[in-house]
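Please read the structure below before turning to the comments.
One protein chain is absent from this view; the other protein chains keep their places.
Up next, chain A:
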Amino acid sequence: MTDATLTRAGASGRSTAQLRKSLKRRHARERRFKLYGVLAIAIAIGFLALLLGRIIEQGHTAFWTHTVQTEVYLDPARIDPAYPEGTNFDQLVAEQQLARLGVQDDEAMSASRDMRQLMSAGVAFEMQRLVRENPEVIGDRITVTLPIGADADLYYKGELDGEGEEQFRRLNDRQILWLDQMRDQGRIQGQFNTGLFTRSDSTQPELAGVLGAVVGSALMLLVTASLALPIGVGAAIYLEEFAPKGRITDIIEVNINNLAAVPSIVYGLLGLAVFINWMHLPRSSPLVGGLVLALMALPTVIIATRSALKAVPPSIREAALAMGASRTQAVFHHVLPLAMPGVMTGSIIAMAHALGETAPLLLIGMVSFVPGVPEAVTSPSSALPVLVFIWENASERAFHERTAAAIMVLLVFMIIMNAAAIYLRRRFERRW
């Protein structure tokens, strides 16, 4: 059409002014079109920035937590040194806290109940440990630093406040008053939340950490890598270097391409039906999770390895064969070592992908609550992305910041793996 307009303009002797005008219009259209492209990319990058920004904004507070310093009189009448678990330390601490603030507890002990809610459920464990390790402190008045509860922590971080009707709030007016008083007495200290990295999942947000899930994910990736990498590389070598061109090879190729596009949840169904119900492997174990992820990662590893092998020039192969090497020797002594950087890069990216995969793990029972650190590949375990899913579902407000923090931990691992892949590519990539 453009060309037609031009010809007609020339033939009918349209004025230069008209031509200029149409040219101006066309150039404006050109600029608009280019602008759409810039806009599209700006939108995509904007979304990425928004996504990461929101996660950091929501999660950075979880790396910080507060403790309260308090004096506790370890009443020998209430603590049995042989059985410290029998003591209600929560109540003991709460009473002393109230005494420090000058509050009288009433008959129903409602004040000490309110105070107990401000303290972490970890207080009792910490006091028990203290008494068990040094039984001689019973009867003394000691100063201890104790963790505070999730709601009180959120209050000090400015995420909970005294607005709204009292009965709908997580903290009532009295509790807020006490929290302010404790801060004014200078007994509240902020510190890095090491518990987030040294504890495992818990129903209490202030006691919940990512350690169990990190170990579970690591065990799972170990299983995945030790299966998917050798099998994937072997399959790729066969298809690229040994396979006779024929029906079977074609079928395998089509198969692998299709497997790469099967939705991940279908692999979860496969794992449930075959590994758990047929082979009776232990549910929610890193072993089954790793097997499922290995099957999922296999096509990616094969495709990456094949393209790395393809990139090695045939002259290398021919030179080796000419020197009297057998086919196998040519491949394993010459071609594969040269393709190794590409294989490693593709494998690491496939592993990073497997690390972030969630859906199939839900189906093999990994959503269940696992409070400890898994000891072996057959013991029940959680995984980082599943932990994100579980915490996101938790209704407690304090879990939100921990969810975002768990995502940050997950992303850090993925960034490390991808950076390693990029480094390998940059460092060892060879152009022939």
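As a working rule, a residue touches a chain if its C-beta (ideal position, glycine included) is under 8 Å from a C-beta of that chain, and two chains touch if they have at least 3 such contacts; residues count from 1.
One rule holds for everything that comes next: contacts and distances are computed from a predicted model.
For the omitted chain of this complex, the UniProt record lists the protein as "Phosphate transport system permease protein", which is one of "Putative ABC transporter ATP-binding protein", "Phosphate transport system permease protein", "Predicted lipoprotein" or "Probable glycine dehydrogenase (decarboxylating) subunit 2".
Checked against the full complex, the candidates A:Gln18, A:Thr198 or A:Thr328 give a single residue touching the omitted chain, namely A:Thr328. Which of A:Leu177, A:Val373 or A:Met414 touches the hidden chain is settled by the complete complex: it is A:Met414.
Taking the complete complex into account, A:Val262 is the one of A:Ala99, A:Ile142 or A:Val262 that touches the chain left out.
Touching the missing chain, out of A:Ala352, A:Val370 or A:Leu424, is residue A:Ala352. Residue-level contact of chain A with the missing chain is found at 2-3, 6, 26-27, 29-30, 32-34, 36-41, 43-45, 47-48, 50-51, 54-55, 58, 230-235, 237-239, 242-243, 251-252, 255-259, 261-267, 269-270, 272-274, 277, 279-281, 295, 298-299, 302, 326-328, 352-353, 355-359, 362-363, 367, 385-386, 388-389, 392, 400, 403-404, 407, 410-411, 414, 418.
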